[in-house]
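Just dropping this structure here.
All protein chains but one are shown in place.
== chain A ==
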Amino acid sequence: MSLRAVPILTLVLLLGPVLAGLAGTLAPAFGILPVIGRVEPGLDAFASLFGWPGLPAAMRLSLVAGLGSAVLSLGIVTLLVACWSGTPSFAAFRRLLSPLLSVPHAAAAFGLAFLIAPSGLIVRALSPWATGWTQPPDLLIVQDGAGLSLMAGLVVKEVPFLLLMTLAALGQADATRAEAVARSLGHDRPAAWLKAVFPRVYTQIRLPVLVVLAFSMTVVDVALILGPNTPPTLAVQIVRWMNDPDLAMRLQGAAAATLQLVLVIGALGLWWLGERVVARLGRAWVWSALRGAGGRATGAVALVLAGLTAAAVLAGLGVLAVWSVAGFWRFPELWPDAITLRNWMRHWPGVADALGDTVAIACVATAIALALAIGCLEAEHRHGLRMRARGHWLLYLPLLAPQVAFLPGVQTWMLILGVKGGVGAVVAVHVLFVFPYVFLSLGDPFRAWDSRQATVAQSLGAGPGRVLWTVRLPMLLAPVLTAAAVGLAVSVGQYLPTLLIGGGRVQTVTTEAVALASGGDRRAIGVWALVQTGLALLPFALAIGLPRLAWRNRKGMQHG
């Protein structure tokens, strides 16, 4: 196959399922589902959807969780970078970034729940000496009706993601000098950064911010763990209807998915308006004589908030680890009475079963995504087939289009075409979500590679293939492995695609862990969530370690 065809092939592979899936969602929503004999268009599905008493609350939850998480995450990241970039505390945060990023959403959500629940570690630490409680208080902290714990669970995971994107954008924004100029004109540190650097950085991180917004509105696994139950978020309710044994409920589920899609588009529009308003206010601020933005006080707030998000994830993992080896653990004791390996021994056979499929799916999906990404980037290098800004939007489409809106449609197509869900189908759908991250991770280092190296190699008689395999890829070993680690972590963390497209026949570590959410067996959750985290973290450790080992005798290869 010609290399020129790879970018087109990739776009078809990415967009085909998304667009087909959306069509497969819209048709049943308007009454057409030939599999159960419905061919007459109609609005019955919407009528029964609007008859569901939980709908207003479910819609509100989706909007509040999405907009709240996006605003909070972006705010924390912006203030942190504005006040602290270039300082030692910032460098410490930066070192935590990769591990924080690779912790799967579900594991982070479980950890947070174990911290803040009425019988969680924080209440234990304060009881009974400060609170007087000898029993867990009867408070609805986790799964609260307002969706606050859900929002918290999303923010702790989106802050590292947006921070990574911001750091990548900073390099291209000439940030240090712009900030220095603004400070020399009398602005304090946050004001200088916000006025001189932020606008340039924001245009670069805009798509990731929108991804955070769309993702937070429609996430299912985190909502199952931290979101309310009666009613749940709209996304969770859609999954319930789509998995109903009564196929007719799919019409209602499809109508709800359509509504969810409209909600997301509406929220993106609202965000767009918000951008205009903030830009106008920002311009007024630049014109005004105000040169301060709270200076050190702002910095302190930013550091505390960002520190809390990191601490929540890390402490959450700690509590999960303790629960996984806890024997009897009375309230309000801070430490279990006994430490035992019995939980691990009891759950290990199940874990071992799920590990095989999880690893196989992640490896195959990542290998395909990596091959496509390298193909696209190499086509760009050889033939100048470079993605324009519009192409970038297309790349982000599988991340922007809510999974819960188009995956049911894909499921419907599989039903129509008689395709059985299984490991193969799950791999195919994982590629959709793995590829964009792999491509984004590999793109910058691949393009930054000094192409004079290729000219030298070619002038020595090497054809393009030999240059790629013997010069470029070996020199880019570290970023290629990092991209692979990102891909593996993304695949391991996928919940909804595995659940819906696997047709209940594919059990991964993530589907099993999330399924435990309703049961409340903390020891089991501890074991499964730790395994899930380990699976996502291990590739990152390898991506750092392997190049050092492979190039231990090559000093010139050890900086990157």
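Everything below uses one rule, namely that contacts are C-beta pairs under 8 Å (C-beta built on N, C-alpha and C of every residue); 3 or more make two chains touch, one makes a residue touch a chain; residues count from 1.
Following the convention adopted for this analysis, contacts and distances are computed from a predicted model.
Missing chain, UniProt name from the options "Peptide ABC transporter", "Sarcosine oxidase subunit alpha", "FeoA family protein" or "Putative thiamine transport system ATP-binding protein": "Putative thiamine transport system ATP-binding protein". Contact with the chain that does not appear here is found for just one residue of A:52, A:133, A:348 or A:551, A:551. Here one chain is not drawn; of A:5, A:125, A:300 or A:456, the residue touching it is A:456. One chain of the complex is left out; on chain A, the residues touching it are 383-384, 450-464, 470-471, 474-475, 477, 551, 553-557.
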